[in-house]
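Of the protein chains in this complex, all but one are displayed in their positions.
Chain nomenclature is as follows: A, B and C, assigned in order of appearance, with residue numbering initiated at 1 for each chain independently.
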Amino acid sequence: MRVIRMLGYLGLIIYGLFILGPLYVMIVTSLKNINDVFSIPPKLLPFVDFQPTMEAFEFVANTRVLYAFLTSLGVATAATAIAVIPSLLAAYGFSRYKKAAMNDERSFFILLTLRMTPPFAVVLPIFLYWNLFKLYDTYFALVWTYSVFSVPLAVWLLKGFMDGIPLSIEEAAKLDGYTFMERLRKFIIPVLGPGIAATIALVWLFLWNEFLFALKLGGSNVITYTSYLPQLRVGQRIMWNVLGAIGVLGAIPPLIIFLIFRKQIIRVYLGR
Amino acid sequence: MPKIRLVNINKKYEGLHLLKNVNLEIPNNTLFVILGPPRSGKTALGRILAGLELPDSGSIFFDDEDVTYKGPNQRNVSLVFQDFALYPHLTAYDNIASSLLKSRLTKEEIRKRVKEFAEYLKIDHRLTHYPSELSGGEKQRVAIARALVRGAQIIILDEPFVRLDYKVREDMRAQLYRLHRDLGVTVIILSSDHMDAMAFPDNIAFMLEGEIIQVGNLDAMYEQPTNLSIAKYLGLVEMNVFPAKSILDLKGTEIPRSLSMLDGTMLIGFRPEHVTLHYENTLKPDKIILAGKVKITEIVGSETIVHLDAGLLEPVKVLISMIVRKTPGEAVRVAVDVKDIYVFDAKGKFVGRGGDLIGGDIAR
Amino acid sequence: MSRKNIFPIFLQLPINIIIFSLVAYVLGWLIYSVFYTTPPGGQTTFIGLNNFITVLSDARLFNAVLRTAYYAGLGTALEVLLGMIIALGIVNLVSSNIRRFIILIIFLIPMGLSEAIVSHLWLMLLTPQGYLNSILRYMGLQPVGWLTESMALNSLILADVWQWTSLPLLLMYAARVSIPQDLYDMAKIERLSAFTTFRVVTWPYIKNALIVATLLRFIFMYNTIDKIVLITFGGPGLATETIGYYIWMQSFSYRNISYSATLSLLTLLSTAVLAYVFWKSLKR
Partner (left out) sequence: MVEILLDNVTKIFKSGKKTTTAVKNLTLRVPDKTFLGLLGPSGCGKTTTLRIMAGLEKPTSGRVYFDGVDVTAMDASKRNVAMIFQFPALYPTLSVYDNIAIALRTKLSPGEIRKEVLGVAEFIGISDYLKTNVSKLDVNLRQKVAIAKVMVRDPSVFILDEPLTVVEPKVRNELRSKLKEIQLKLGKSMIYVSHDQTEVLTLADKVAVMNNGEILQYDTPENLYNKPRDTFVAWFIGYPSMNFIECEPIRKGDRMYLSTASGSMYDVSHIPDVEKLLEGHKKLVLGIRPEHIFVAREGVKAKCVKVERFGSMKIFHLEVDGTTIKAKMQSINLTVGDTVQIDFHRDKIILFDAESGKSLF
């Protein structure tokens, strides 16, 4: 029995290295000067193999990359804000009125297919749609597209959390004389609190990481940190250290969100 | 306090006929128990009375006002849920006060009123705690306080004791009785526990598969049950029921003449507490004497239940109101007075008691 | 329609307005473009089922379908199996909640990253003079052509396994943790062998999560082309061109609007079918 346990631990450690290795490499690259990036033997230990510099991060701070990060932040936040309230109402409908028209399982399934739509199949028509309205390369176009695509995910998550609240609590509030809006504001949202926060975080994260739409709907004016990356590969000299820096900065929000909402994230996938 | 009248209430849910033409009258200011096995439609009836659901058909009158389509607040009715349904994010105080925040009372008036009810229900020392920190009994009391504080005239409790410890139930039943007596509030208990019927014996409606099959006080249901399921449901120990034929054909038993002319297909039932140990010298004309061997004995507090194997389908259960030591296998003779027995037809409909049999009302 | 059943419809109106503001046009345009085409400067003409005929005769599309099946199939299989093994490993080997939580956070990080970041991260590793080859050379081994024609697709699968094994892992972990402890106590008391315990206690609960993870991953690998767009551009040659990338090229490089719309519509239909299968498994 002990041997199996040892092998098990070894397996976990190997998998841990498999995950952490590339992340470590990214962080190391972001601290390198452009010439130190690739060399034989590989320079992997800061202070030992190379002098870490903040060169890449300074580049990010002083060029449009910073602007790209702020755009990502703004667009993701705006789209999440637009999507959350309507999704909350819809999730309430799907959770409480399973038999009513537009709230039954079939409509929920249709919403699910929206969440599964492949971006590559719809990016062209959306591109043409915004051109139609002369809104190509504008914030509104990207934010609205993002909110449309975040609604299915938001509703799916919120419905999961809302199913966790016993119906009797709501009916008790009904008996206490509270109207629907008051019940939502005073009882469902506070009790659902962590669930809503986790949903907002996860939907925001989904948009923070989006690439294809940002690439095609944005242009010179609207550019997110993900759609900026290809521009660092123009010509022969790929700015690897800046790519590393952007990768590190882009990875901070997911880490924070996973730390804060670990319980809710596990609970969301529990139901499925 | 309004007199409640339910007229021809029907309710279907997903093909299940939950309530079949329910008619019930609940006099004002009573403590009313709606008793019945689980899934007999009690909760559905409670929810319709509270206004949480609308009946498919039929109407509800409070005194002579039709409140069928009025919401819970216009009816001044409150429901205490089986899982108490306390707001997890609010303290006990806020839970109780939640229904008053909607009224015009000032903050001070609310505080006084909540304090008053909390003290009455002996929960005032736990007001700052959250529901998760309260015990079952305490949660129940907060839920009741919340229902009463807004002046509801009718309070419905759905299986109020199911989640409580055995000993806490006894205390909570006393609380409910005191509450009804002091506040003059109509209390309706939906319960599947016959002990609740025993604790509140005056007004009981028995529900079975969505129908009210008997209304009255416990003694009436105990003495004259309308069908076999009520007879079996009421009683500390379930009633012994055997096909008449199996008793009549039993060898080694004395069958009084009055019983022998009974129709064979009928069922004879007799309660364990009506069975007495029989000793040779006390011959009585109208007694069924059964002989058998003791299977097991159970001692309950100061009473003993003896399971007797008397050659019938199932063991005969005997309840003796003192502690009696009977070893398994011991031969015992027991007697049942004919006037105590219950007679049901093959389908379980109550036909009459032993007394009617002797009087010749139940013919072959 | 009493007040009762209208009200829920009002609940659904807001999201439907948002969604149909875009989806209506998209679907309309897709269907329209399948049957009508406007060559640059030319006249819009009805082309009937030409597109569907092209689809059936398009060899490049057929190869792309095969590649997608291989890419999504192998990738999903690896991710789900590895995810299950690691999830069960964590639960059985690590008992303290704090250590479990730390391990889980580390293992879930890749899932939180953007496809774009992961693509460039793996580009750093896979590119000929990249880290992987420099480590291999440092250890005196032969460097590997990670992005050459024969290896490119497998390298992409490796990158995807690195990033997305965490989803099946999370699903399996959540399912395993939800199993009531009483069942394991009963199995221990009845002296069931480790294998029987797995068969009658663990498997029934995680089987569902396994199916859901498999479908979820397969659909998303089928739908996602970010890695291909950023690491291999469908190359070298057509070595890593999946259906998605092929449509991407048709839409934005070759500008065959009508044909790309046809392919897009067919993909949407197949995704809907996959989603239906996913939904059915979810409800069971």
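Basically, a contact is a pair of C-beta atoms (placed from the backbone, for glycine too) under 8 Å apart; a residue touches a chain by one contact, two chains touch by 3 or more.
The structure displayed is predicted, hence computed values, not measured ones.
Colleague: By the document's own contact criterion, which visible chains does the hidden chain reach in the full complex?
Modeller: B, C
Colleague: Which residue, B:E109, B:D219, B:D249 or B:D356, contacts the hidden chain when the whole complex is considered?
Modeller: Only one of B:E109, B:D219, B:D249 or B:D356 touches the chain omitted from view, namely B:D219.
Colleague: Can you say which of B:L183, B:M198, B:I255 or B:I289 touches the chain missing from this structure?
Modeller: Per the contact definition at the top, the residue touching the missing chain is B:M198.
Colleague: Can you say which of B:R271, B:K287 or B:K326 touches the chain missing from this structure?
Modeller: That would be B:R271, which touches the missing chain.
Colleague: Just one of B:L16, B:L277 or B:I299 touches the chain that is missing; which is it?
Modeller: Residue touching the absent chain, from the options given: B:I299.
Colleague: Determine and list the chain C residues touching the chain excluded from the picture.
Modeller: On the chain C side, contact with the omitted chain comes from 180, 182-183, 185-186, 188-192, 196, 200-201, 203-205.
Colleague: For review purposes, identify every residue of chain B that touches the missing chain, sorted by number.
Modeller: 37-38, 135-136, 165-168, 170, 177, 192-194, 198-201, 218-219, 222, 232-238, 271, 273, 295-296, 298-302, 305, 307, 321, 323, 328
The working rule: only the chains that are shown with their structure count from here on.
Colleague: Taking the touch definition from the header, please name the shape of the chain graph: line, ring, star, complete or other.
Modeller: The chain contacts form an open line.
Colleague: For the chain pair with the highest number of C-beta contact pairs, give its two chain identifiers.
Modeller: So the chains sharing the most C-beta contacts are A-C.
Colleague: Round to the nearest whole Å and give the separation of the Cα centres of chain A and chain C.
Modeller: The computed centroid separation for chain A versus chain C comes out at 16 Å.
Colleague: If you look only at chain A, which of its residues touch chain C in the complex?
Modeller: Touch residues, chain A against chain C: 5, 8-9, 11-12, 15-16, 18-20, 22-23, 25-26, 29, 37-42, 82-83, 85-87, 89-90, 92-93, 96-97, 100-103, 105, 107, 109, 111-114, 116-126, 128-129, 144-145, 147-148, 151, 155, 180, 205, 208-212, 215-216, 226-227, 229-230, 240, 243-244, 246-247, 250-251, 254-255, 257-259, 262, 265-267, 269-270, 272.
Colleague: Provide the residue numbers of chain A that touch chain B in the complex, in ascending order.
Modeller: For chain A paired with chain B, touching residues are 166, 168-169, 171-178, 187, 190-191, 193.
Colleague: Where on chain B is chain A touching in the complex?
Modeller: Of all residues in chain B, those touching chain A are 50, 52, 72-73, 77-79, 81-83, 85-89, 98-99, 102, 146-147, 150.
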